Each structure stands twice: as C-alpha cells, then as structure tokens.
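Single-structure report; data block below.
Every protein chain except one is present and positioned as in the full complex.
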Amino acid sequence: MHFFLENIWVIPLAPLIGFLINGLGCFLRLPYVKSRKFVHFVACTAIFVAFVFAVGVFFDLLGMDPAHRSFTKTLYPWISIGSLEANVAFLADPLSAVMMLIITGVGFLIHVYSIGYMHEDPGFARFFTYLNLFCFAMLLLVMGDNIFMLFIGWEGVGLCSYLLIGFWYEHKPNAVAGMKAFIVNRIGDFAFLIGLFLLFWFLYQQGHPTVAFSGIQENVHLLEGAKVGGISLLALVGILLFIGATGKSAQIPLYVWLPDAMAGPTPVSALIHAATMVTAGIYMIGRLNFVYSLAPEALVVVATVGALTALFAATIGFAQNDIKKVLAYSTVSQLGYMFLGMGTGAYTAGIFHLMTHAFFKACLFLGSGSVILGMHHEQDMRRMGGLKKYMPVTYMTFLLATIAIAGIFPFAGFFSKDEILWKTFESGGHQYWYYVLWGMGVLGAMGTAFYMFRAVAMTFFGKLGERAHEIAPNEVEEDEHGPHQHEHHTPHESPKSMTFALVVLAILSVVGGLVGIPYALGHFFHIPNFFEEWLAPVFAGAHGEGHGAHHDVPVIEYMLMVFSVAIALATSALAVYIYTKRKDLPARFVTRFPRLHRLVHEKYYVDEIYQVLVVNNLLRINQLLALFDQKVVDGFVNFAGTVVRFSSKVAGFTDNRWVDGFVNLVGNSISFAGASLRKAQTGLVQNYLYIAVAGVIALMIWRLL
Amino acid sequence: MEILNNQDSLWYFLPESVLILTFVVILLFDLPENWSKNRLLAPIVATIGTVLFLALSFYTQQFPEAITFHGMIINDAFTDFFRLFAGLTALITIFLSLKSKEVAQVRAEYWALLVGITLGIPMLAASNNLLMIYLALELISILSYILVGYLHNTKTSSEAAVKYVLYGATASGVMIYGLSLIFGVTGTLNAIEIRQFLISNPAEQLALFIGLLMTLAGFGYKISMVPFHMWAPDVYQGAPTPVTAFLSVGPKAAGFAILLRFIYTALTQDQGGVYVPLKYIDISTLMAVFALATMTLGNFVALQQTNIKRFLAYSSIAHAGYMLMAAAALNTEALRGVIFYMISYLIMNMGAFAVAIAVINDSGSEELSAFKGLGNRGRKGALAAVAMTLFMVSLTGLPPTVGFVGKFYLFSAVIEAKIYWLAVLGVLNSVVSLYYYAKIIKYMYFEEAKEQKPFALTGFSFPSLIVGLAAATVFFGIFWNALSYLTEISAHLLM
Amino acid sequence: MMTPMQDLAFAALSGIVIAAGCLIAFSRNLVYSAFALLGAFVGVAGYFVLLGADFVAVIQLLVYIGGIMVLYLFAVLMTSGIGDVTLTNRSIATKASAPLCIVLIILLGKLIYTTEWYVAAEPTEIAPTTAAIGNALLTEYLLPFELASVLLLGTLVGTVALARRGVKVIKKS
Partner (left out) sequence: MIQMQHFLMMSAVIFVLGIYTVVTRKNVLGILLGTELVLNAAALNIVIFGFYGNQTIESSIYALFVIVLAAAEAAVALAVGLTLYQNFKTIDTTETRELKG
C-alpha cells in the first residue's frame, strides 16, 4: 500500500551501509578505499537512495488524509523494562518528512560537491565515511519516534561534528576547535539530559512512563501545574531542553564553538554547521511543541535568546574579513531567527525558515568553498575582489543566495523571515515584550543585508587583491589547512560536480519560498499556503498558529512587508555602494571609532570573557587543589610526581586552556584520590588482610552504634 | 518444592559428571611420557568435555526444577545459566591459553585444573547448604592458587600465588567462622531453612549480622569487593594472562552467583518480584555501600595504572561494584540485570584480554605503552585496535555496545528499588571510567609506536576470536532481545 | 551438663591452647611457633572430645599432627636451611594490629554473651559418632564427599606439579 512508508527504515540504513563499507575499508586499510571513484560512488549512492525514499515517503504522506498524516514503523522492540517501553521505531509525519527531505536532499548535493572539493585530499575516504555517518545520525535524530532515539542521534551528530571539525587534526587549531565544540556541547547536553530526565520522571510519577513522542503528547497535560522548587515544571523542562538546543544550535551563550568550527572542510560547514545539525535544536522544539505550548515562560526565553542572538551575531558579521567567519556568524544569526519564530509559537514559520535557510546558506557556504578553492586556499576577503570575471557561476549563485538571505521579495528568505517577523509583531499585541523582540529582529535583518552584500562586494566586485594592503603584516594567515603561504595565482572556476550543486541550491533559494506564500499575498491569487497546511497537523493545538485568523488581513501586515523589503533593499544598496564606490568609508569609520571596531572585530571579547569568568576560575580551584597537595599532603611525594605527569600529559593532549580548565580539575581531583588509594596497595598481604579485618570491624561497630 | 534423593539427583548431575570425568581423564595424560608430548591432546579433550558439558546442560535444563542431593544443591534456571556461563568462559580460556606464549609449555594438569575450576562454578552457584558453599568455594580457590602459581620459575607468578593462598585461606577461615555463627543462631545449614527460621523468629540477633559480615568476607574476596579486593590486582598481575582472564570472569561470576543466591534465598522474603529484606538485617543499604565503595575504588585507582593486567584488574573491581548493585536492589529486575551484565562482561572482558594477550605476545611487555600506535601498525594492528576500542567503549558502558545495555538494566533495577543516590553515583563512576578506558584508545591511535613493524597476530583462529567477540559486543548492543529473553528465564531462584 | 572432671579438663585444655596460641602469635622463633601449633591442635582436639565429637578429634590429630605438622617442619627446614639456628619469625605493624584484635575480641565477647543461640532443650548423650558419620557420608553427604575427593585429587596433582619442578631447580643450583 504505502511502499515507502513501510520501508522507511531504508532511509537511515542506506547511509549506514555506506558508512560501514567505507569505514571498514578505512580502518582495515582495505585496497578498495584507494579508489576514489568507488568511495564516492558508494557514499553518494547511499545518500541518494535515502533521498529517493524520503521523496517517496513525502508523496505517501501526501496521499493520506491530512488529519492523520502520521505513520510509525516499529522495527524492533528495543528496551522493555517494567512498564517502560522504547522501540526502534521511525515516525513519519509532516515535520519529519520535511527534515528528511532537507537532510537527504541537501546532503546529497553536498556529497556531490565534496567529490570535487575534496579531490586532492588524502583523507578522501575518511571524509566520506564521516559524512555518511553524520547523515545516518541526523536521520536517526529526526526520524526517531521517541526521546531515546532523538538523544542518540543528538549525540551521534555531535560526535560526527567533532570528528569533522578536527578532520585535519594534524593542524593543532583544528583539533582545538573540535575539542571546544565538544566541550561546549557537553555543557548544553548536560542540561538537555536533566530536562529529559525531569520530563520522564514526572511522567513516570503520573503513571505514564513513556518516552515516545505520541505518549508524551497524550499525557503532558497531566504535568500542567506541577512545580519544582516553585518553578513550573514544564517551564523548567522547556528551558533546560532549550539550553541543550543553545549548545547544538549555537545560541547565546553557547554559540562560541560554531565560528571556530569553520576549521573543518567547507562542505562540512555547509552540511553540518549550516544546513542540518545546527537546526537540531529547532527541530527538537518543534517536535516537543506540545510541551512548549504549555510553558509560555519557556517560550519567552526562547524568543528572547533567539532575537538577541540574531541581532548580536549580525553585528559581529560587519567586521569579519574571513569569508567563512562571516557566513558562520550569519548562521548563528539566522538560527536566532528560527528560535524567535519558535519562541513566538509560530512553529511553522520557524521550520519554514529552517528549510529556506538550508537552501541558501548551503549555497553560500558551497559558494565560499568554491571561491576558496578558486583562490587556492585563500579565505581572507581582502585578498579577493573582482572574482565575478573569473568565476561566473559561483558569482551568480552566490548573489542569488545573498538576495535570498537578505529577504528581498520574492526570494525564499523573504517569505520565511517575513513570516517570523510578522508573527512576532502580532504577538506583541498580547505581550509588549514581543514588540522589542520584533525591533531587534528588524535591526538584525538590516544587518544581515548589509554584511552579506558587503561580502559579495568585497569578493566579487572591484579588482582582484585591491584591499590586500589593508592586511596588517602581523596578522597570521590561516585557512582550514593551517598557516598559509600566499602566492599569486589566477582564480579559476570550480569543476562541474561543484557548480552543479551550486546551481541546484541557487534555484532552490530562489523558488523555495513559494511553498509557503503567506495568506496575505496568496489570497489574491487563491494560492494556499501549502507549507503551513502541510505542517498544521503536527502543530495542531499549538497557540499562535492562528487558524481562521487569515480571513481578514490587517493592513499593517502589508505595511510591514513593504517596510522590511524596503530596508533590505536600502541596506543592500548601501553596502554595495560603500564597498565598491566609497572604499575609503570603512577605513575612515575604523579610524574614527577604533574601539568600537575593535570590539566588534574581536567578537565582543566573548571568548576572552569566558576565559576570565569560567576557565580561569576553574584553573584557580585547580591551583587550590595543587596548593593543598603541596602543603597538606607533603608526605605523598610519589603522588605529586604522578599528578604532574598526568596533568602534563593531559595538557599535551589538549593544550587549550578551555579544555585544560575542565579536564585538569576533574582529572586532578580523581587522580589525587586514586593515587592516595593506590598508596594503600603496599604489596604486603598482611596489610591487605589488615584492611579487610578493619573493614569488617568498622561495619560491626557501625551496626552497634 | 521437592527434595530428591541421591539416585534421582544423578540425572541432574549429568553435566557435572562429564566434567569430573574429563578432569580425571586429562590427569591420566601426564602418566605416559609420549602422550604429554602432544601439546594439543589435553586441550582438545578439555574442549570436548566442556562442549559435552554444555550440551548436557541444555538437556538437563528441560527437567523440572528441583532441590537435589538431599537439599545440598538446587537445580533451577539460575543454576542452568551458570552452567552455560562456566562452559563458555572455559572454552574461551582454553582457546586463549593455546594462543598465549606465556603458557605455551604447560603440561596436562593445567587443562585439568581449568576443568576443575569450571566444575566449581556451577556447583557454587547451585549450593543451598553452608557446607556445599564452603566446599565449592574452596574447590575453585585451591585450584586457582595452583594455576596462578603455575609459572613456577617467575618471581611475580610465585609471589602472586603466595599472596592469593594466604589471603584466600584467611578469608575462607573468616567465612566459615561467620557461617558457624549463622549456624549457631539458626541451628541449620540449609539456606532455605535459615530463611524459614528467620521468618518465625524475628528477634534481633547480633551474631546473625556479624556472621553475615564475616560470610561476606569470603564471598567478597571471591568477587573482589572492597575492602576484600586487595589481593586482586597483585594476583591478576602475577598470574599467567589467560588465567587472569579466567579468574576475572568465571570464579568472579560464581562468587556473585552464591552471594546473590544466599542473600535472596536466606535473607529476604519474596513478595511478588520484590525481595524484602528480613527485619533488622538491612542488607540492602549494606550492599549499596559495598557496591559504591567497590566501583569508586576500582575506577579511581585504575586511572593510575601502567600495567595492562593490573589495569584490567582494577577495571574488573569497578565492574564488580556495578554488579553488586544488584545485591542492593533486591528485585527480579536486579537479578535479570546482573545476569545480563555478566554476559556482557564475559564478552567484553574476554575480548579485552584476548587483545591484551595478542599485544603481550607481540611485544613481550605487559606495559600499557605496548598499545601505543597499535592502530597504525598494519592491517592486523588496525583490526586489534578497532576491536580493543569497541571493548573499551563497552566497558565504559556507552552505546551501541552490550556494556551499555548491561548497565542500563542494572541502573534501572536500582532506580526501580528507589536507591537513587546509588544510581546517580554509579553513573558518575561510569563517567570517571571513561577517562582511563579512553586512555587506551588514545594510545592506540594518537601516539607513536616504539616499533613500526606490522603487528604480529598470525593465524586465522586468534584474529577471528577477537573479531567474533568484538562483533558480539556490537551485535548484542543493538539486538539484545535474545539475551534479554535468556536473562528473563534465568532470573528465577527456586526457594 | 558437664561434670567437675570435665570442667577441670576444660581449664587444662584452655591453658594449653592459650599458651600455644600466644607462642604462635608472639614468639620470635619460627620453630617454637610451629611446634606450638601442635599444642593448639591437641588442645582443640581435647575440646572436640569434651563436645562429644570423638571422630573429629581423632581426625584432627591424624590429619593435622600426622600430616600438616610434618609438612610444616619440612617447609621450615627447607626454606631456612638446617644449619641456620636463628629461624626468625619477626612481626610488623604490631602497634596497629593490637588494638584491632582487642576490639575484635571485645566484639566477639559481646556477641557470644548477648546472642540467643539455638540451644536444644535436652542435653546431648555423648555417644560414639563414627558409625553415624560413615552412614551420613554415603547418604546425605554423598555429593560433598565426592566433590571433596575431586578437590583433593586436584590439590595432589597441583602440588606435585609445583613441587616437581621445584626439585629440579634445586638440583640444578
């Protein structure tokens, strides 16, 4: 009947098989991985099969009654302990179908792109292995029908991200960036786990120990009114889960890892750190919308953090010269918009922006990769310029994606971003705070248009290398391969496999928004908002999804639309003007406000603040421990040697104070205890027996007391 | 509940009889000079005997559960499981012994002693009588002393054996003293009758608690429970490596079997899957304290080790701590959990020891540094490193390995019993263990090897054993229904 | 229950046992300690007789004095050399161990005097137990009996295996 739904397990299985074939080859050094053709054939076929099945699932769902578009395929009863049951089961509903299409579709394009991009890399096979593993984990995350599977996918994608950021691990900063991502994400995951545990625990107390989403949805109302330490339980759960999401989706305050994550290969930045993995937090909120809808306090937090991040990251984008850094902060900013949408209760809008963002941001990243390759591993935009001439395809696609992200009608970004802003504004009617958030969103949108067109102007307009003199001699150049000797080469266009992906993604960024034309525009031509109707069953009952409110469109909605398009156009034009005609202006600005520029350029010193506030304090505790070690435990001479050796080993391994702070603290306390206990193992059997007898006597006395 | 006489019990005793026969037959091989020259004869006979033992225990499994030999031992599903467990452990150990260079020159009695200890494991697990408990425990212990000291002309082996004997003799002495106190209070040696006595005479008796503590010294020494663990690192390090592998799995599991059977049968009352401790003996808290101390000590000290066998010894102490949680939780889930954990521990620990033996064979060194750069030493090196990584991940208890599932069952049993603090501290302990297990992984992939020559892991059978165990680690980590079913039927005590 | 004669015997045996035990625990000469073990065994065998376990008493004498003591003396001589007159038997950690043992004996004393032991109403008739033990070993205690034989066989072979090589090594040196 529904062939693709029944066989939905093929979707995650295909990349898994690809991973296994290439991974085994890599690990065991089998001869077939030396053939690049074989490796990318396996990897690309795997993800393509998954894509075909995802499309099939989509059409199968389309053929079902809209109200019951949900299908659970239980593969295998996984855990059953007492009354708790968790299955390996895949959930196909409109939300997961959208995510599957994005992951497999964009994933496939990026696989194809990587054939060209990674062509010369010795770690070719390893790269495709990780890429397939990532797709598998990500699909598990979005397809699982219960929290366990979501969490396993969540950790799996984190692992792949870590592996891929440090892909060129021989180069130290890359390894450090990987480690940083790992640790920052652990902080988020810790909160996430506590949130999941609390949710599960209270459901268990209510007699419904379930981890399946459907089960939670049915029973979550029982928790309404429950309090933990004076705070509404659901709000607490929502906020804790959201902290997990801030780690994975790079929001304030845990966004710091994402810009550094650009150390990975560019296709990875496009796939993991722009299109898919970083949206896991948004997906999670969308999936658990029934929890959030019962916890308005949590929603306010989500919206506020989202809006703040959107604005904050956009301003950092003004002053970056590394093309990938600009895009990284842009990603952080756009993710902020998605959270703003989710936090407003406009889940559809958030997911919609997730989708369009996947198109245009993947296109931008791949475009930047094409530029980097064309410029022979050059990432500094000040060395670029005038590339329009040399790389026409890259230029056109990059420009289209930029227009899309700037939110200019009728490109994809316009529809999604505008819907978020409108819903935020509309919510302001209930709660004035949302007007403030809306303001921040609009400012952020202006910023987006400005820095994106700045990037376009610096990269593609003007003449090649005309800004090279702005680079201070002491600035160390680094690209993803490490320190880089600059040589002059003529830029060239990238191979077909790369431009193919660019073109497809550019087309999607242009037309992708048309699936979700807002009612305000669509009702003139009787075009329904397909995307909203499609997702309606998932978010049914969620507040803020104003059903029926469409029948009278307030004039103000049109006004806002015109307003936002106007300012987007204006700032875009301004940016192009400044960076092509009045090249002296930015320099004058810098001389006029050196501190402000420096502040923005140095990303508001957030890393440094973290260093001082968190890491140094941890180090201080560490030093206290060391002091204790010196003064109090003078007798344990051998032990001190052990600790020093241990910490130097750890330091040698990580060599990053961020990491050292945590690892040394924990490691030292444990090895302190371990070494003390080890002293008791004297090698004398009499002493062993003495301790045994003393233990028995101690317990006897404990009993008698 | 039927108590069978000797004649009727003999059918139940068929599998063990085969082991006794094998034991005697192998001993005969040492008599004619030319027989013992064929190195493979004795291990082959031992293997055949063990396989036959396994086959027969599948046969006797179909018999109705019964108390046999005038109440001496109990043949229930729990016993059947430990027959299976002992047989599998013995088979893997025989294989490892054949592959290890350390015990290449052994004579027939080595295999006979292995079979003898294997006989002791199900006997101990089945014991219902205090006399049988002592006898089976000593059967395992005394034969182990000899095996540990088998490398007579190495210093470490003889030192380990001496420490083992002295510790073991004293611990078992303390244990019988404790058992005699229990006998003095209850007037019976039969565990089931002890429970019946305690139910009908609920007055508090100091001797009972102290007798129990002293008994725990004997059980605790077998399972290396803190504070009776201290012999373990020294003995594990000094013994021949295959013997270490065997001791850390087989006799340890037997110790757990009798500990659980004794606690569940004699000291608690079954109330629909929850075993309520008999009044005034707070066995649950006591065992929880033991469990916590054991896992914490094992994990903390393992961090400091540089010798692979010592490292695995502390790791095995830590795992004993996790398994002890089942003795604290006191419910059917805990029994299931610990049985599952034992299987997973069998797979992953034997796997880790198999790789360790391969590394010791290759380098001649027992230092952890021998693992450095293993992943980059040819195809065989990569294979060993991947397998070892899986075992380490599994020992840490991370998905998708069987170790994770085992931990999951155990921890959920503890939560079911509402001992939350133990569950939380147990999970934290697992986090600590990540540090030292990851150290091996780091050594294998991120450090330079001393010698760059390809890793010597010759032949077909040894690599396939390692691969098989690694595959089982992952396979049962994903599809554990079969194991789950096995544990479900095995977690049944006749009482 | 006990006759005055038996009380006297108990006192005498206790004297022997305590003296022997103290020699074992505190003597600095290993030979004295080893011979004192003999005294302790004899004393305990005497207790067995008083407690109506005649067969156990005989076995105690046979196995311990006939077997173990001889082994011990061999071991003492082999490991120290016959010519060596100062067979030291030093102690360590006595200061830490003494309090431990004092606490232990106090605890055991408290336990012994406060516990309600399982005591039969009727005093036992002291009668020969050998026949009953023989019967029990072949009926109710058949399994332990057989298992012990396996254990002893294993011990025998194992001990020989260890010692056999030992003899070789000594010959070489």
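Going in written order, the chains are labelled A, B and C, and every chain counts its residues from 1.
Keep this in mind: contacts are C-beta pairs under 8 Å (C-beta built on N, C-alpha and C of every residue); 3 or more make two chains touch, one makes a residue touch a chain.
Computed from a predicted structure; not experimentally measured.
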**OP:** For the chain that's been dropped from view, list the shown partners it touches.
**Re:** A, B, C
Subject >> Which residue of B:16, B:65, B:102 or B:234 touches the chain not shown here >> reply: B:234
Subject >> Hidden partner chain, touching residue among A:35, A:205 or A:682 >> reply: A:682
Original post:
Any idea which of B:112, B:181 or B:374 touches the chain not displayed?
Top reply: B:181
Subject >> Interface with the unshown chain - residue positions in chain C >> reply: 1-2, 6-7, 10, 14, 17-18, 21-22, 24-25, 30, 33-34, 37, 40-41, 44, 47-48, 51-53, 55-56, 59-60, 63-64, 67-68, 71-72, 74-76, 78-79, 88-94, 97-98, 100-101, 104-105, 108-109, 112-113, 117-120, 122, 124, 129, 132-133, 136-137, 141, 144, 148, 151-152, 155, 158-159, 162-163, 165-166, 169-170
**OP:** For the chain that got dropped from the picture, name the residues of chain B it touches.
**Re:** 130-131, 134-135, 138, 142, 145-146, 149, 152-156, 158-163, 165-166, 168-170, 172-174, 176-177, 179-181, 183-184, 187-189, 233-234, 237-238, 304-305, 310
**OP:** Quickly run down the residues of chain A that touch the omitted chain.
**Re:** 678, 681-687, 689-690, 693
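Going forward, only the chains that are shown with their structure count from here on.
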Original post:
How many angstrom lie between the CA centroids of chain A and chain C, rounded to a whole number?
Top reply: 73
Subject >> Cα-centroid distance, chain A relative to chain B, in whole angstrom >> reply: 45
Subject >> chain B residues counted as touching two or more neighbouring chains >> reply: 206, 210
Original post:
Residues of chain A that touch two or more other chains: which are they?
Top reply: 687, 693-694, 700, 704
Subject >> Complex interface listing, chain B residues touching chain A >> reply: 162-163, 166-167, 170-171, 174, 206, 209-210, 213-214, 217, 221, 226-228, 230-231, 233-234, 286, 297, 300-304, 333, 378-379, 382-383, 386, 399, 408-409, 412, 416, 432, 435, 442, 446, 479, 481, 484
Subject >> Of all residues in chain A, those that touch chain B in their complex >> reply: 27-29, 76-77, 79-82, 84, 152, 642, 653, 667, 670-671, 673-675, 677-678, 680-681, 683, 685, 687-689, 691-696, 699-700, 703-704
Subject >> chain C contact footprint on chain A (complex, rising order) >> reply: 684, 686-687, 690, 693-694, 697, 700-701, 704
